[in-house]
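Attaching a single structure in structure tokens format; questions to follow.
Yeah, one chain of the complex is gone here, protein chain that is, but the others are all in their spots.
Read from first to last, the chains carry the letters A and B; within each, the first residue is number 1.
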Amino acid sequence: MSTTTGTLTSPRGGRRAVDLVVRVLVYVSALIAIAPLVWILVSIVAEGLPAILSASWWTQDLAGTTDRRAGGGALHAIIGTLEIGLVTAVVAVPVAVMGAIFLIEYARGTRWARLVSFTVDILSGIPSIVAALFVYTLLITLLGLGRSAVAASLALVLLMLPTVLRSTEEMLKLVPDSLREAAYALGLPKWKTVVQVVIPTAFSGIATGVILGLARVMGETAPLLILVAYARNLYLSPTTSNMGTLPTMINSGRNVAETLPGYSRVWGAALTLILLVMGLNLLARGVARAGRLKDR
Amino acid sequence: MAKRIEVEDLDVYYGSFQAVAGVSLVVEPRTVTAFIGPSGCGKSTVLRTLNRMHEVIPGAYAKGRVSLDGVDLYGPGVDPVAVRRLVGMVFQRPNPFPSMSIYDNVAAGLKLNGTRNKQELDETVERSLRGANLWNEVKDRLNRAGTSLSGGQQQRLCIARAIAVRPDVILMDEPCSALDPISTLAIEDLIGELKEQYTVVIVTHNMQQASRVSDRTAFFNLEAQGLPGRLIEINDTETIFSNPSLKATEDYITGRFG
Partner (left out) sequence: MSTSNLHFATIKHGGDRSFRAGAIAAAVVVVLLVLFVGVFLAVLAIPSLRRDTVSFLTSTQWNVGTGTLQFGIAGLLWTTAITSVVAMILAVPVAVGTALLVTQYVPPRVGSTIGFLIDLLAAVPSIIFGLWGLKLLGPFLGPFYDWLQRVLGWIPLFGKGVESTGNVLTASIVLAIMVLPIVSAMSRNVFAHTPRDHIEAALALGATRWEMIRTAVIPYGRSGVIAASMLGLGRALGETIAVMIILSQTTTEGINVSLFAGGETFASKIANNAQEFDSPAKTGAYIAAGLVLFVVTFAVNAVARVVAERRVS
């Protein structure tokens, strides 16, 4: 800041003070932003670690166990979360990728692209509870079906669809037109150009988006509350009306007294969910990095 | 397999803008024809109409007749995809597919069109890489990414990729403009060899290059910005460079122009 020569002194006291105050404020704001993350992660690991370290956590469900009794595990909820997440992805990803292909490969710059793009924005702003109500009105009120794990997946599709579509769209945009031209010049029809040249070129980016979308829906709770009842037992059929998941396991145990064994299982479920979601996030970063390295 | 190209009274439009007007020319089989002219004169546009690549640009269309051994490329029922299998193209910047290995890049045209026979693919890859003077440099690393090669090697890889599908004609759109002089020399040598089997049309900004590689030269020009480009003169390269019949051609070649 200060210099030895007389003519090159730093700004006057007032200006300098304001600059310093702002500097302190921006550093403090970053601390405020990061502190909750650290607090949440540390407390969940501390409270949840004992529960997930027992072997039964990963191999048993909660059948026959009450909040007053120790033992049992989260297998039912882990399987439920994975299953609902996978069913969601199986429905959402093809629609999202084809939608992105429509936007970039077929309708780029047209008013149809603008219309679809606009509705994707709206879709990405729909609160999860509204998506859940919509599926409820469609499947349960209008079609007379019961609650089911698949119904929950369909609500989650509404949440995953715009995320994956947007990220796929961004990745397809990054594929240079020269590659499309090279493929056309080899006599490839358009669809083969897209499937065999454009998609493979953008693959790691698309996969990153899919994994991040999956992490997001696996942590969602609201649609599960409305569309599928929580079960303490392991159920595998996607059409079952009762299925446990990690978020609803936390929700159902949130008011258990701190002294009971059930309380530590709530934190165990929270830690398991965090591990799952963070694991997927790290995986996504890894896939994205692998893709960048390959390009070099 | 090399075929004769005839262009008759070709007009090309980008939407309402007319880019090229009234071009007629003939390209004989097993020759190299160079298109020269200032920027914006429509030489690349004309080149692209020879395999209907201009149709990739939204709003672009052509009027007139382009025929390959007498068959109209724009006739009813003609599939642009089929045209491009017979008329291959090499672009200004090397554009190997980044998701594919060297081998897969060369085999791309065959593989993506359904050839699965391993032996046939192997033979084609070797023949094409040899044809592009690249075989000796890459034969030990066919599984490495195509993008791991140098710029000049990438461009020869793209030529190998183009000849792998056994086209009749190869179009080259300023194939050396992104390359260093040594790589340029390698490509020019290759063009000389390619004409033994193929009809080659090359667009170039480099007049020495045109005089070195081509048998015939076509000079394109436009009267003013905003007006369509026209074919001014086409003749044997020697004649064009030593004794052009038009003053505009002479001005351009001797550097008195643009």
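Quick note on the criterion: a residue touches a chain if its C-beta (ideal position, glycine included) is under 8 Å from a C-beta of that chain, and two chains touch if they have at least 3 such contacts.
Since we're looking at a predicted model, the values are computed, not measured.
Touching the chain that is not shown, out of A:43, A:59, A:178 or A:239: A:43 (per the contact rule at the top). From the set A:52, A:194, A:207 or A:234, the residue in touch with the chain omitted from the display is A:194, counting the whole complex. Per the touch definition above, the residue from A:75, A:158, A:171 or A:207 contacting the chain not shown is A:158. Against the chain not displayed here, chain A makes contact via residues 11, 15-16, 18-19, 22-23, 25-30, 32-34, 36-37, 39-40, 43-44, 94-99, 101-103, 105-107, 112, 115-116, 118-123, 125-131, 133-134, 136-138, 140-142, 158, 161, 165, 189-192, 194-195, 215-216, 218-222, 225-226, 229, 247, 250-251, 254, 266-267, 270, 273-274, 277-278, 281.
Simple rule for what comes next: only the chains that are shown with their structure count from here on.
Centroid to centroid, with C-alpha atoms defining each point, chain A and chain B lie 47 Å apart.
Residues of chain A that touch chain B in their complex: 109, 176, 178-189, 192, 196-197, 200-201, 203, 294-296.
Contact residues on chain B toward chain A in their complex (touch as defined above): 51, 53, 56, 58, 81-86, 88-89, 91, 93, 95-100, 108-109, 112-113, 145, 147, 158, 161-162, 165.
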